[in-house]
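Shown here: the complex without one of its protein chains, the others still in place.
Letters A and B name the chains as they come in the text, with residue numbers starting at 1 for each one.
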Amino acid sequence: MLRLELTDLQDRYVAALDNDRIEEWPGFFVDDCLYEIVSKENEDAGFPAPVMHCDNIRMVRDRVVALRNANIYEKPQYRHCLSGLEWSQAEDGSIAASDQLRGGEHLGGRAPPAYTRPGATWTGSCALRRAWRFKAKRCIYDTLRVQTLLAFPI
Amino acid sequence: MLRLELTDLQDRYVAALDNDRIEEWPGFFVDDCLYEIVSKENEDAGFPAPVMHCDNIRMVRDRVVALRNANIYEKPQYRHCLSGLEWSQAEDGSIAASDQLRGGEHLGGRAPPAYTRPGATWTGSCALRRAWRFKAKRCIYDTLRVQTLLAFPI
Partner (left out) sequence: MLRLELTDLQDRYVAALDNDRIEEWPGFFVDDCLYEIVSKENEDAGFPAPVMHCDNIRMVRDRVVALRNANIYEKPQYRHCLSGLEWSQAEDGSIAASDQLRGGEHLGGRAPPAYTRPGATWTGSCALRRAWRFKAKRCIYDTLRVQTLLAFPI
């Protein structure tokens, strides 16, 4: 069932981030992906400026390299808690989904629309389980401000 | 599987409330529904007085109209997080279910028993996905007090 595959994708994404395996993070996205973190205030007002913006997978990979080698930051410990999965499937087979997130101490919000689509290798149930990736993941936070350094992926 | 349908119902309910689509809220209930918010202190002691009580769907709809047109309140931003779904099915096909809730900044609790039952239209898998509605939803909060105005649905 499609719902289970999406839940599984989100669960594996969350588990990788919360257990400090950010090297796995780019693997959840397709090559021409979009990853953004934007405040709900901006989103509601139609202001497009995000606090984080990656518009292809190389920028996502660069984040990982920077976090491991270049950036200096207080290491956070997030525990993503997800609920309220909503999704719909378009005619081309891609899916728009969103859910509610309560992340670290300082972040709540939702992650819509997380367009996902099947990857290239799709052979059997095991590949199917791994096949969905994020086309666009936009994390919209509804806290009034980001209380600590937002260095780590959401 | 019944478990998935109940999870889906709760997820759609949560997503509607957390994304400020309260116009969809009455659609999750049957016409002769019960919706209550009651403190765990009262519930444990057998005191029936709730802080919110709607005993039919017209009262539920009236809440939406009041929230949109009449009430003055600080707009909350809830992020429902659900876990621990428990359910059992009675002989008449109705279901008693409960789960744990961590809601906004000020509310934790559980939502038992959320009696649900199938709606009138039940034709195919799509209708089936939409068919379950709440017969009675009682939200029992275990914080010692409600810290802010409890204007919005839980």
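In the analysis below, a residue touches a chain if its C-beta (ideal position, glycine included) is under 8 Å from a C-beta of that chain, and two chains touch if they have at least 3 such contacts.
Since the structure is predicted, the reported quantities are computational estimates derived from the model, not experimental observations.
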{"item": "Option from B:1, B:45 or B:72 whose C-beta touches the chain left out", "value": "B:1"}
{"item": "Given B:33, B:57, B:101 or B:154, the one touching the chain that is not displayed", "value": "B:101"}
{"item": "Touch residues of subunit A, complete complex, unshown partner", "value": "4, 8, 11-12, 14-15, 18-19, 77, 79-82, 102"}
{"item": "Residues of subunit B (touch criterion as defined above) contacting the omitted chain", "value": "1, 3-4, 40, 81-86, 98-102, 108-110, 142"}
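Quick note on the criterion: only the chains that are shown with their structure count from here on.
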{"item": "Gap in Å, rounded to a whole number, between the CA centres of subunit B and subunit A", "value": "28"}
